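Apart from one protein chain that is not included, each protein chain of the complex appears where it belongs.
The block that comes next holds chain A.
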């Protein structure tokens, strides 16, 4: 604040009265007496200006007052720099407390205010969380296959930009969950893991070897008999024994590693049907698809005295593993001339229908839409011969298939009919595949679809009785690089702060913000929405001039440093997000197997299951 103080000067208004002489024109007429005002010297004001010194300034760290004085020589009413004759500085004493004025630069700042409000809600979350064991009637585990931290960040930005925002400030649904931590993803024998080992850890609480499903590390991969006696019990199985409704959803084949780890035991993740197994192994162990259909029977055989009712909801892809290798069994949207792979002649869809005569087997969008969620107790949906379509590519499916969020909604409508609660696992399985294909567009759009599915679950359940955990099984070598300006399209080329044209690298060519450390590298497939189309081309080595390439198009595959035909997983930690009873345990950095224990604690799965077995 500047204060101008005018001192009262002594004004010498000398008024001189003089007797005037005769005018030249009329010398005879005496002049009246005329007062004459002399040209009076202009009064000079002395000005004083006081400036408030801000807290944190170089002159006074705690603020103060700077006083400037001088004469207003040019009479402009202001104390100009060249008029200052004295300067004095009075600094405030060191602060003994913070007052509103001192904090004003913080408290009026939007970032500060929003974070401050979040602090309050975080405190409320901690205060209100149900910490007691066994209070979660329902548990939902969402797994984004291959959804590493960089994928979450990039998907968040893309989701925001698709809504017209700059993007960075956006939050995916699961990023709003009150508790989060990290999971270490390595397998017992692998620094960088695969889905079989990681999902086994999450589902059973036991880390195991890469490529192994539902069996501990004692197993020799591919040797069926070596796993006998080392089979693990999963959270899904415990929930089933405890009397809860159980469900399983994946956009991958339902026999693929991640979903399979919830219900199957296999010394090799690829034993999805009998034709995938060496005869020596098939003679002693059951293939994964068969284990899914025989889930109820196998569980009852394993644990004495239980009477379970089987998986209420199973939806995903992988029809080929359930049908005989016979064209007569082809579905309407088969993508092979002979859809089924089974060489034992079994039609597992028919076997499932025989077990659950009132259940509904569906294979397309129309069948899905017709499901009676009120009266249906068992749903079996196999919507694709192999993996279901990428979310952006669903329109190209021959018979039509539901989205992940639609399947989640339908599953919850069926599962919540049980007063004992439910246990549901939902996998966004194709994030992983898009990354393997080096196509960020599909990886991010499938992550956004997972976010929608989580929102569906949040909307359809209560924080009071439902534990929801969202995580990934592993990461990918997917990076967000360069120095793009705020709001720069996440799938675009790097445009630096203050610039409008792409930044050029040392090779004088533009580069994208997102990219891969290895993989097939550059492909420009335009509007192609199937990431796997990129596999029809050899890996591209070296840099490509992207000047005239639309890197935001669905068919653009990012450049890669190390040329491989398929991009690989990465070994860093993944995020774990949670809400509901027991969610407070999701904090810090933990082994991936810890996730099982959180679910088990929250829902008392083992304890309730044990009561059924012993009774």
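By definition in this document, a residue touches a chain if its C-beta (ideal position, glycine included) is under 8 Å from a C-beta of that chain, and two chains touch if they have at least 3 such contacts; residues count from 1.
Everything below uses one rule, namely that contacts and distances are computed from a predicted model.
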Mind telling me which option in "NADH-quinone oxidoreductase subunit I", "Xanthine dehydrogenase family protein subunit M", "Orphan protein secreted protein" or "ABC transporter permease subunit" is what UniProt lists for the chain we can't see? "Orphan protein secreted protein"
Tell me which residue among A:406, A:528, A:573 or A:604 touches the hidden chain in the full complex. A:528
Chain not shown: contacting residue from A:59, A:375, A:396 or A:547: A:396
Touching the hidden chain, out of A:84, A:338, A:373 or A:509, is A:338
Quick one: which of A:328, A:486 or A:536 touches the chain that's been left out? A:536
For the chain that got dropped from the picture, name the residues of chain A it touches. 194-195, 210-211, 221, 256-257, 269-270, 275-276, 325, 334-338, 386-387, 393, 396, 398, 432-433, 436-437, 520, 525-530, 532-533, 535-539, 555, 564-569
